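The complex is shown incomplete by one protein chain, all other protein chains being positioned as in the whole.
Entry: chain A
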Amino acid sequence: MPRRTMIEAIRDAMDVSMGRDNKVIVYGEDVGFFGGVFRATQGLQAKYGKSRCFDAPISESGIVGSAIGMAAYGLKPCVEVQFADYVYPAYDQIVSEAARLRYRSNGDFTCPIVVRMPTGGGIFGGQTHSQSPEALFTHVSGLKVIVPSNPHDAKGLLIAAIEDPDPVIFLEPKRLYNGPFDGHHDKPVTPWSKHELGEVADGHYTIPLGKAAIRRPGSAVTVLAYGTMVYVAQAAAEETGIDAEVIDLRTLLPLDLDTIVASVKKTGRCVVVHEATLTSGFGAELVSLVQENCFYHLEAPVARVAGWDTPYPHAQEWDYFPGPARVGRALIETLEA
């Protein structure tokens, strides 16, 4: 099976979708001729023409707002916001418009759009290229929110997102574009070409939205993670020697609660990990759901490891980023509690 980087897998997902359905339109800042600053759309304009893949003005509300209009017309726009940090001007269009159009019009108009955006840190991007705003979207009824952690999933989830009849926020952990990353920034990264999850089949396949994957089976403690933190959690388990079960949520909304509950009932312990800031982060929702559904199986308080409640710093990136050491400590504390 061919191996692809996450960028190549994402590009392949759009390529396959555009090839199968001429209603799929791809645009965003620098997306057309150049192929995007991360090259996710490279070659698509040459292959499908300027009507299907084109450059947009630097206006995130304009990009998402026009995509909503296109979706109302009957097309299936898959637009790129250059960094998740830039999505805020489009927030009104996403929250008040895309998310509610089906509901408020009673299905008269619908909004099958995908808004792709690179998310998270680990690239010395400072506060404007490193944020993880997923909780701003999981709080919104009417949206679906996806964070893939590897090329195989990224392709299958993106094709599923493009084919989904509702608006999907597709957050791509940019630190994973070229290889898995376990938080050890001083060690070289294994490229996707040497990783089994870099195996990406040609052609069309989907991964259903709302289904988590167990990346590392274990019996002592459940770790709930997504995106880059899946690798950090796996590294923490290896380094502490703790028999942790690592669950890659893949889709945050709708959430695969069944997989989470089955695991925590089995292990009796749970640690939640995300890059995003702690307070009101998606971890708070996960902890609530775990205690609501698994309280009588819990043998320790549910722990959270997250970004500190500061803006994302530049020079102090590796003091900020929740690495294997912090996650490992949380695993030990949870087991000792």
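Here is the rule we use: a contact is a pair of C-beta atoms (placed from the backbone, for glycine too) under 8 Å apart; a residue touches a chain by one contact, two chains touch by 3 or more; residues count from 1.
We adopt the following convention: contacts and distances are computed from a predicted model.
Set against the options "LmbE family protein", "2-oxoisovalerate dehydrogenase subunit alpha", "Sulfate adenylyltransferase subunit 2" or "Putative ABC transport system permease protein", the UniProt name belonging to the omitted chain is "2-oxoisovalerate dehydrogenase subunit alpha". When the missing chain is restored to the complex, the residue among A:S96, A:Q127, A:S219 or A:Q316 that touches it is A:S96.
Within the set A:L176, A:L255 or A:V287, the residue that contacts the chain not displayed is A:L255. Of the residues in chain A, those that touch the hidden partner chain are 25, 51-52, 56-57, 59, 61-62, 65-70, 72-75, 77, 89, 92-93, 96-97, 100-110, 141-142, 144, 165-166, 210, 253-255, 257.
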